[in-house]
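One structure follows; several queries about it will come next.
The complex is shown incomplete by one protein chain, all other protein chains being positioned as in the whole.
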Amino acid sequence: MSVSSLFLIVLGLGFIAFVVGQQRAAGYEGDTRLKSLPHHYGFLTAIWSSIPALILLLAWLSFEPVYLQKQIEQSLPVEALNQSEEVLELYMNNIHLAIQNNQAGDDEVVNNAVLHYQRSELHSRSLITALVFVLGLSGIIAGLSRLLFRLHARVSIEKVIKAFLMLCSGVAIVTTVGIVFSVLFEAIRFFEAVSVFDFIFGSSWSPQTSIRVDQVGSSGSFGAVPLFLGTMLISAIALIIAVPVGLMTAIYLSEYASARFRASAKPALEILAGIPTVVYGFFAALTVAPFIREVGESVGLSVASESALAAGIVMGVMIIPFVSSLSDDVISAVPQAMRDGSLGLGATRSETIKQVVIPAALPGIVGGVLLAASRAIGETMIVVMAAGLAANLTVNPLEAVTTVTVQIVTLLTGDQEFDSPKTLAAFALGLMLFISTLVLNVIALHIVRKYREHYE
Amino acid sequence: MQQGLTSEAGSVAGLNNFEATIGENLIDDAKISVRHADVFYGEKQAIFDTSLDIGRNQVIALIGPSGCGKSTFLRTLNRMNDTIADCRVSGSLTLDGEDIYDKKMDPVLLRARVGMVFQKPNPFPKSIYDNVAYGPRIHGLARSNAELDEIVITSLEKAGLFEEVKDRLTAPGTSLSGGQQQRLCIARTIAVSPEVILMDEPASALDPIATAIIEELIDELRENFTIAIVTHSMQQAARVSQRTAYFHLGHLVEVGETSRIFTNPRHQMTENYITGKFG
Partner (left out) sequence: MNNTEIVKQGLKKRYAREKRFQLYGKLAVLSGFVFLVILLFDITSKAWPAFSVTEILLEIPVDHESLGLSKDSEPNEEALSGINYAGLVKQAIRNVFPEVTKRQQKKLLYRLVSSGAEFEIKQMMGENTDLIGGEPVSVWVKADDDIDTYYKLETVTSRVKGEQVRFIEKLKAEGRIQTSFNIDFFTTSDSREPEQAGIRGALVGSFWTLLVTLLVSLPVGIAAAIYLEEFAPQNKITDFVEININNLAAVPSIVFGLLGLAVFISFFGLPRSAPLVGGLVLSLMTLPTIIISSRAAIKSVPPSLKEAALGLGASHMQTVFHHVLPQAMPGVLTGAIIGMAQALGETAPLLMIGMVAFIVDVPGGIFDSATVLPVQIFLWSDSPERAFTALTAATILVLLAFLTLMNALAIFLRNYFEKKR
């Protein structure tokens, strides 16, 4: 039974249930009036029929691959399982290929595994089909029982809908938990091979040299300091550009520009925020980096073709609108009375802005800068395309550096098996990234909220 | 809402004749002279053909129902309304004979000479000391730190705040109580040694005790400054001012010695207002 026909069964039974419930309610002749309209009873019956079946079906389908994989493994002879990991991986690939193409090969073990797989799949599907039918029909039967009319159908439906709404709002939490666990688990497995200390304080990063499992740790090639430093260098360059420009833009637009200019300039600048990062990456790699290199060489500096400067500048431009719109918000929140106080003493506008408005808005601006920093740290495409892979331990913006995100991408986009230390290292880096951006965000949001309350 | 009420009250009494200001609106040797001033916000006129003199070392109280243009009038005197994009002023306004709206009159300089205290205390996000030192610093009035210290201390003393804050001059201005904050704002204004101080309902956000202190202060300040104060409280106007001007719907209705206005108002609307019939 294919997945789509299973869903169709659920749907069909649900429809029957609806008709049954509605017809019964329409033909109801009791001593008291029904509490809800007939179609409410129809829906209620349909819910009884399809929701449990649907939940079961989804859960079943989610865990079926795991079960089937286990079945394949069990079918393999001990010798096959005792092979080295790479070979086993290859073996599995062959089996999956054979299953997909549904053709027999000449390897007895593979054929056996395929057969075993197909048998298990058949079992699994028959069982779930039966279960779906049982659940769907019992819903209909419940709808046929006397029970139906004792209920206030509309209220019951609304309870179900409300539960659904609540569930949906919980997706955010599930996502967060999912992120934490998926990153954490793999990272912990990584830290079983490489010590946390070596990872966080080690100054040499060359995961490519430790392909073999037994080399991990001993070679100490998972020292992430160059990545952290590179990330901070590029982010710092980006912030050095974005913070002054973004802040001055916000100041000019909110304190000086006419309403008309502001109304057209703000959306125009927002365009910068709407451009996909891959476009910035292209621009940084193909236009800005060569340009900087040329300029640098014309004054006798040696500039790497993938300099941190190029990536940093372009990233800075990308976050200008981010900084400016956040600053704009906080600057506008400074009460006019504050400005009046300063102007009334004979201060010029710039004096008022520099000495009163900005200090008053400072907490909010700091919060905005932290958010921008978290943006810069987590930004991926620009650095993947414009910064290098060279894990140099340097703070020279003219040299090539690499970042946490670049390494995550590099480690995970090759043809890797999932469990190699290289891929696990990517998750360890992901964990660092998640923690640092989370901390920055939480602090920033806290500061901004405190600031807002202050001027409420 | 307020506006609706007042105009209704006015029309019910049939008193909407704003022909000319009653009383002694013009005096000799005025510090500030306003002649035939009209103020517009865009299309909307907020002040109509108003002429008024403000005397030297005097306190003049501006009273009237909410929305009648008191704040607007006050803000025209030091060009604070320059900050409002669509605000226009016409007529002649002079400070010691100099045209306030002349091209050559610099608004920065003008505001250094005509200071302003606002309705809500608005200390800067700085220390108490820096709040008071703000004006002298931007204008470069002190040549040394010692001189600046002296300006700050005398200003705080004049504002009657020094004794209360002398041990915590580095504490933020916002850490003070409402009444103290308002006196800080007054000290801040005095520190620039203006010739005129405009006060827009300076005590309306304060409790009675703080209000009493401020009123006392205003009376003392009269020695050195010319003061125009907007107030909602008749008692306050009576206590602190020498002259009183009554505004209604943008028109200056009546001006006179404070004692005379409160004992013997000539215009029916003035009487209605001070006896609490509306406003």
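Each chain gets a letter, A and B, in the order it is written, and its residues are counted from 1.
Basically, a residue touches a chain if its C-beta (ideal position, glycine included) is under 8 Å from a C-beta of that chain, and two chains touch if they have at least 3 such contacts.
Model, not experiment: these values are computed from the prediction.
Novice: Out of A:Ser75, A:Ser307, A:Ser374 or A:Ser420, which touches the unshown chain?
Specialist: Checking each option in A:Ser75, A:Ser307, A:Ser374 or A:Ser420, the one touching the absent chain turns out to be A:Ser374.
Novice: Out of A:Gly42, A:Pro207 or A:Gly346, point to the residue that touches the absent chain in the complete complex.
Specialist: A:Gly346
Novice: I'm checking contacts with the chain that's been left out. Which of A:Ala98, A:Ala224 or A:Ile320 qualifies?
Specialist: A:Ile320
Novice: Specify the residue from the set A:Tyr117, A:Phe283 or A:Tyr451 that touches the hidden chain.
Specialist: Reading the full complex, the residue touching the unseen chain is A:Phe283.
Novice: Name, in rising order, the residues on chain A that touch the hidden chain in the full complex.
Specialist: Looking at chain A, the ones touching the missing chain are residues 62, 65-66, 69, 154-155, 158, 161-162, 164-173, 175-176, 178-179, 182-183, 185-186, 244-249, 251-253, 255-257, 265, 268-269, 271-272, 274-283, 285-287, 317, 320-321, 324, 346, 348-351, 353-354, 371, 374-375, 377-381, 384-385, 405, 408-409, 412-413, 418, 426-427, 430, 433-434, 437-438, 441-442, 445.
Novice: Touching the missing chain, which residues of chain B?
Specialist: 106, 108-109, 112-113, 138-141, 192-193
Everything below uses one rule, namely that only the chains that are shown with their structure count from here on.
Novice: Indicate the whole-number Å distance between the mean C-alpha point of chain A and the mean C-alpha point of chain B.
Specialist: Inter-chain centre distance comes to 58 Å.
Novice: Going by the contact rule at the top, pick out the chain B residues touching chain A in the complex.
Specialist: Result: residues 78, 80, 83, 85, 108-112, 115-118, 120, 122-126, 134-135, 138-139, 185, 188-189, 192 of chain B touch chain A.
Novice: Considering only the defined contacts, which chain A positions touch chain B in the complex?
Specialist: Residues 258-259, 335, 337-348, 351, 355-356, 359-360, 362 of chain A touch chain B in their complex.
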